Every structure is written in C-alpha cells, then in structure tokens.
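Below is one structure, written out as structure tokens; the observations come after it.
Note that one protein chain of the assembly has been removed; the remaining protein chains are unaltered in position.
As written, the chain order gives the labels A and B, with residue 1 at the start of each chain.
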Amino acid sequence: MTAPATVTHTLLARELRVDTATGHPVLKGVSYEIAPGEVLALVGESGSGKTTAGLAALGHFRRGLIHTGGGVSVQSDDGEPVSVLEVGDRQRRSLRGSTVAYIPQDPAASLNPALRIGKQIGEVLETHGYGASAAERSTRIAEVLGEVGLPDDEAYRRRYPHELSGGQQQRVGIAMAFACRPNVVVLDEPTTGLDVTTQTLVLRTISALTTEHDTAALYITHDLAVVATIAHRVAVLRRGEVVECGSTEEVLRAPAHAYTRELVTAVPHLDGTGATDTSGSGRSTPGSSTPGATESGAAGASAADMEVAGDAEHTPVLSVSGLSVAYGEHRVLRDVSLDVRAGECLMLLGESGSGKTTLSQCVAGLGLPHAGTVSVSGTPLAASTQRRTAEQLRSVQYVFQSPYSSLNPRKTIAQSVELPLRTLTDLDAAARRERVTETLERVRLDPALAGRLPDELSGGQRQRAAIARGLVTTPDVLLCDEVTSALDVSVQATIVDLLCELRRELGMAMLFVTHNIALARHVADRIAVLRGGEVVESGTVGEVLDSPSHEYTRELLANTPRM
Amino acid sequence: MFRLILRRLAISVAVLWLVTLLVFVATLLLPGDPARAILGQQATPERIAALNDQLGLDAPVWQRYLDWLGGVFTGDLGTSAASQGPVTELLGGRIGASLVLLVGAAVISTAGGLALGTWSALRRGRAVDHTVSGLSLVVAALPEFVIGVALIVLLSTTVLPVFPSVTLAPPGEPVWSRPIQLVLPILTLTLVVTPYITRMMRATMSEVLDSGYVEMARLKGIPERVVITRHAVPHAIGPVAQVIAIQLAWLAGGVVVVEFLFRYPGIGQALIDAVNNRDVEVVQAITLLIAGVYIVVNLIADIVGIMTNPKLRAEVAR
Partner (left out) sequence: MTATTTQPTLLRRALSLPQAKIGLTLTVVVVGVAVLGPWVGPWLTGHDTTGFAGKPFQPGGIAGTDGLGRDVFTRFLSGGLTLLVYAVLATALGLVLGAVLGMLAGYSGGRLDSLIMRGSDVLLSFPQLVFALLAIAMIGPEGWLLVLVIGVTHAPRVARVARQATVAVKDADFIRAARMYAMPRRRILLREVLPNITGPLMVELGLRLTYSIGYVASLSFLGLGIQPPTADWGLMINENRIALVVEPWGVLLPVLAIAVLTVGTNLITDSLASAASGTSNTGKPNTAKEASA
C-alpha cells in the first residue's frame, strides 16, 4: 500500500537538512515534489544550497556536507517509492543513472577526458544492464544521441570530449542522463556558459525529452528568464530555505515573497520594462520610456545633459577605425570601426569568440599589435600602454569582468583605487586620499570599507571598488567588459543602475561590452553587434531591437529567453 | 605527439651537452697548477710533467674539452690518478652493484608508495590516512644517513641484530652473492623515497577523486571499484609518473651517502674516494654518469606524461 502522495509524485523531498562538517547549516528543511512530466525550477543565487538540494535526490552529498535530517523518495521503475537516503549503498547505486539521472553544470569537467563519448554513454547502459547485448546497447547509444540532436554515427561516438564544442558536450551529458530512460532527471544549471542560441537548443531538447518520456525534472538555475521558458513550477531557495513555491506564472508575475520580488525585478528585460520599480533608484532612466519613443528615450536624460558638449564638438570621444587583429592565422577582428560620443553609451554585443574582449583590450592598450587606429578626442593612441602618455592613460579606463580577479587580494581597497592616481597624476598623498574617498562615495561604497582587503567585501562591493578605480582619474572613456557576468542577479541590477547614474553625472563616453542583449535598453544608447570579428549591425537601441536588419541579430533576439 | 616527444628529446640532448660542458669547466676551477694540486706538494717535477702530459694540460682549453668529450663518446673516460688504471675499469663492476641498489629500491618504493598513497586517498580523513600522512611527513624530513643509522641501530647492532651493517663481500665478489647484505642499503633508500611517492599519489588521487568526472561516474551508478580503476587511476598516472621519475633520479644522488654508510662497493663509494683523493677524471666520469641517468629517467617520465595525456594521444589516433 502506498500513500496517495507518492503515486502522483515521481520525486518527493521532505524537510531536507544538510550541514557542513563544521555545523554550519546548508539546507534548513527543504521540501519539494515533482509530478511525472513536470519541470520544477529550483531558483537560487550562489550559496543558496540549490546544488546540494538537487544532488540529495541522488543520495549524494559532496565532501564536507552531512545529511542531518529529512528524506527523498523517488518512484522506481515498478511504481513503488524508494527512499533514496535510507536504502543500502548497492541499491542506491542501482538507482543512480537508471531511475534518477544527473546533468552537471560543467560538461567539460564532468566528462572523463580520457574516454570516448560512446564508451561513456555505453557505460551507464552496461552498469544498469540495459539491453541484452552489446549490439542492442550500441543501438540505444545511437538512438539517444539522435534524440539530443547529435550525429549518431560510429565515428562521432569515437570522439573524445575535448573534440566537441561546449554545447555538444552538454548534449552528450544529456544523452548520458536519458540513456536508461530515467524517471527523474536533476539538471544543475545545464546552460550556464552556453551561447543563447545553443542554450535554446539545449532547453528545447530537455523539454522534448521530459515531455515525451514523462520524466520528472528538477531544473536548478539562477536565471529567471530560463525558468520562464522551461519550468512548470518554481521553488525559490534562499540561504537553505524555500521561501516561495508555486506555478511559474504565479511566482514570476506575482511574487509573494520580498526576495522573489527582488529577483524578478532585477532581471533585465529586452523591452526595457519590468525593472522599473526597484526601490526608487534611478535604474529606469534610459530604458523606461515606451518602446515607440526609444530613440529619444534611450538617449534619455544623459543625452540631454550632454547636449551642450555633444553639439559643441561633433568629434566622438572614442573613435576606432579599421581595427584588425590576428593571432597567427586566426583573425580575431576584421576592420572594425566604432565611434562613441561624450555622455553616450555604446553596447558592444557579442557572444564568446566574437572578439569583443580583444577589441576592448586594444582600446585599453592591453591588446596585441593591431592594424587600424584607436583615437581618443581625435588623438591616435599607441597600441601599448607603455607608449601612451599619462594623460592618454588617464583618459581611458577599464573595468574588468570579474571583481574577484581585478583587485589585488593583498592590497586594501584604498590602495587599489589610489593606484592610477599614483602612477598617472602628480597629486600629493593628501589630495590622493581625498580623491579616493570622494570616488568611493560616488560609487556608493562606504568609505569605511577603504581599509579592507577585497576578500572582506561582497562581490557587488568589490565591483563598486573596481569601478571606483576606473573613475578616480575622471576618464573621458570608460570601458566596461562584461562587468555584470560574474555577479549574482540581484547584484547585477544594482551595478547596471550605478553605471547609468555615473554616466549621467560625469558625462563620460562608455563602451559597454556584453553578451547579454537583454541589458540593451537598460544601459545603452546605441548597439554594435559583433560576430566573428566583424560588426554585422549597428544603430540605436530602438532600431536594432525593433527592426534588426541582420539575420544574426534576429536569431539572438529570438533565442533570448524572456520572462 | 611525436613532434612533442622529439622536441623533448632534443632538449634532453642539449641539456646533456651543457652538462658535459659544466663538468669539464669545473676542472678549470682547480686552484693553481692542477697537476700539483692533484699530486700534492711533494710531487717531483717529473711526475708533474708526466701528469700534465697525460691530462693534456698543455693544450688549449677547447682542445682539451673536445678530446675529453671524444673520449666520453668512445667509452674512454680517462685514467684514475689514484689507481693509475683506466676509469672504465674502476667503475665497471661498481655500476652493477649500484644498479642493484637503485633498481631494488625503485621497485619497492614505487609499488609501496602508489599503494599507500591510493589507500590513504580512499580513506581521506580517517585514522589510516592521518597515520600514513603523519609518518610519511616525518620520514620524508630525515636525511638518508639518519635513516640508515636508525636502521643499523634497530636491525643490526643494538635492538635486533639480524642484518649486517656493512658490506661483507670481499673485493671482486659480486654483491648479490650475499643478498642479506643488500637488505639495509635497499631498505634505507626505499624509506627515503617512499614518503614522497606516497604523498604525491595521495594528493593526486584526492584531486582526481574530487573531480567532476569522478563525481559524474558515481552519479551514473557505476560501482566504486570501476570508478577507481577506470575513471580515477588513469588520470593520476601522468602526474605521478613525473614525481616517481624525479624520486628515482634522486636515488642516484642518495646512493652516494648510503654506499658510504654501508661501505658498499658501488659508484657512490668510488665518488667519495675520488673526491677525497682529488681523482679528477673519476669525479668527472661519475658525475657525468649520474647526471646522464638523471636526464634519461626524467625524459622517460615526460614521455609517459605526454602519452597518458588524452588530448595529445588523441591527436595521433585521428
């Protein structure tokens, strides 16, 4: 006899509690249940315990984590619920891979680099006695590879993981998980690090497979836009607790918990709405205007403030023309030209490998020798910082992608922020100190934190400090290289807000390099779309988003998940 | 892959050549008149002249280097000033004796170190692991003569007088004719090297066991035994091979002290005698020999590393 609840739910977690070895709680009683064919999204930011909650479904706890209470039951193949955490090792092992399967976040690290992919998929089948013969298993491998949209021929199966692209590796991971037709799959951020187009493909594959086989899926993610595309229900996890759970529609449209609201409003929207009500900050500025009026709206207050300067001298502050860079045979940039005027923000949009980082580094003077010119206020700059004047160095500043690596871990925040002043200006110590404090206040960072080491700050605080370092010399051009991508969603929004405000206050030109087109209306006036080292499309935000002229831009827009 | 191996080979040859240069240049450091330095203050002018002639010391430096290098290539390592015989003859039997020690210690310490390291890694955090780690840390710190003396006290003279503390074989008799005299020297060398191999194997295995693909293999429901043999161990081999090679090559140096301690008739003992006697050509020959062994063993390790790297291996398979 089975309780009714277990019949309707393929996966049921009850009051899961997990502590670290040192007694710090990671999960404080997490419960969730998933029906056959249903996708439950488990949403949380870093440190929320979402991966731990997912791995518990397979009865696995990483080293240093101790299961202290609660249970998980899955419906086995004969329809009986099995308590994953209570059965013996042998039985648990027989469930893993056959009844409950796992799709990891980083396929590159999770596929054994020394084994051919066919072998790695075959291994699951063999272990769980799927199919009567080697030939039958081989047929199944081909079949499941076909299901995830990969070639199923012998030659492909003989490849090693490193011979595949990231998207292909992830699909091999999915094939491996679905090989034994499991009742439950746990997907741990399976699209992180993939381009949006690949992400769409992978999400479709997952949707199709779960629907077709009535598989219950636990989809772990931090990306609410992805949640909107794939999940039926959502559970929001925060510091080891589920703060809200409900249908995707309910949770995303009418979030009940304050934290969920914060997450939802932090998500950037392609159409620029939705993020308008963030606690009264100025984040609505460029993007909040109605879509029809985008052009003027996007230029917004900033352009209005800058009009005088902009009209006075029509020469752009930053001008890149005919820039080409090649690493040996490989041409990273081909004849790229861009202009950015004072007070304007140009979004340089590109996926990985588009050459966007190379471009921004050429501007900053960190790149390789290149053909073409980079000029600031009409003066051409040397390729290397070594041959630029202090004044030129001062005028172009760079904010790096990750605040975890851009600040010297052995220097205090004040020392790091002061660095450009020491090397590029003749200010004396007192003047420098004053300027540092002033700039920290400008980026809304408590000057009391100036004496701290980076390790003692949160990711958002560090990024503010890194921005302060860029601003301390009052540059004419600020380059922002994927400045939000290393941060949690809720922090991303505040950093974007800050940059918008600073641009308005200081009137500098900004080159905002990103892969995320959804940020366009929030930060930029104009967009340049970079693909394979070439600018395939450029124009005002309104033009590009509303009537994209290039096929690639249309594809990007179509594949960007929306809430 | 083959190009990589060839490149590595070329580097080894270049290093070996520089080593010969260094070994040769060292003789130029002999203070004052080398022949007098070798023969001492009481030497007669005739003997000095004869030695100068014999060493070719009147020729220019580069000429002497080429002559010496040519000799090395043709197996003529010069003449021992102390024994007045050819160096090759002096070393002939001793090389075999030293090799017995090296190979014995290498085999035991590699097998022991790998097993202990893996065992320890699989039981991370438990008592076994702490014991193995602690012991290896302590033993690894000890210079070889300290280990040797401790073994002599424990197993030869004082506590349990079982094994001889010195080599008993009379000159001319092969050392392996009395295996019991090999026990303590081999044991000493083994104890010197095993802790390092153990610690490296434990660390590498721990790292591999924490890797994404081992976790994935476990989450696929693969039996633990297969996880270890198929998914973990192969990845530990490359890095550990290099460490083992370095350890074994290191034995070539440690053997000097151990042979001296046990009065064992190998090349180490010969090197000490030669240094004491300022027998320059013997010192040159032995240091060159040891450096050569060292370079070859490291070369082999690097090739193993290249061959066990799936990325490089696959390039050949295609």
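Going forward, a contact is a pair of C-beta atoms (placed from the backbone, for glycine too) under 8 Å apart; a residue touches a chain by one contact, two chains touch by 3 or more.
Predicted, not measured: the structure shown is a model, and the values here were computed from it.
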Considering the whole complex, which of B:W119, B:F163 or B:F260 touches the chain not shown? B:F260
Of A:P420, A:G507, A:P548 or A:P561, which one is in contact with the hidden chain? A:P420
Listed residues B:V193, B:V208 or B:A236, member touching the removed chain: B:V193
Check each of B:M1, B:V15, B:A82 or B:V233 against the chain that is not shown and name the one that touches it. B:V15
Return the single residue from B:I5, B:A50, B:A82 or B:I272 that touches the missing chain. B:I272
Footprint left on chain A by the chain that the document does not show: 46-47, 364-366, 385-386, 388, 390, 393, 398, 400-402, 405-411, 416, 419-420, 423-424, 453, 455-456, 458-459, 469
Chain B, residues in touch with the chain not shown (by the definition above): 11, 14-16, 18-19, 22-23, 26-27, 29-31, 124, 133-134, 137-138, 140-146, 149-150, 152-153, 157-158, 165, 193, 196-197, 199-200, 202-204, 206-207, 210, 243, 246-247, 249-250, 252-254, 256-257, 260, 271-272, 274-276, 278, 280, 283, 286-287, 290-291, 294-295
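The rule is simple: only the chains that are shown with their structure count from here on.
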Could you pull out which chain A residues touch chain B in their complex? 55, 58, 60, 62-63, 93-98, 101-102, 104, 106, 109-115, 123-124, 127-128, 160, 162-163, 176
Please name which positions on chain B make contact with chain A in the complex. 124, 210-213, 215-223, 226, 230-231, 234-235, 310-311, 314
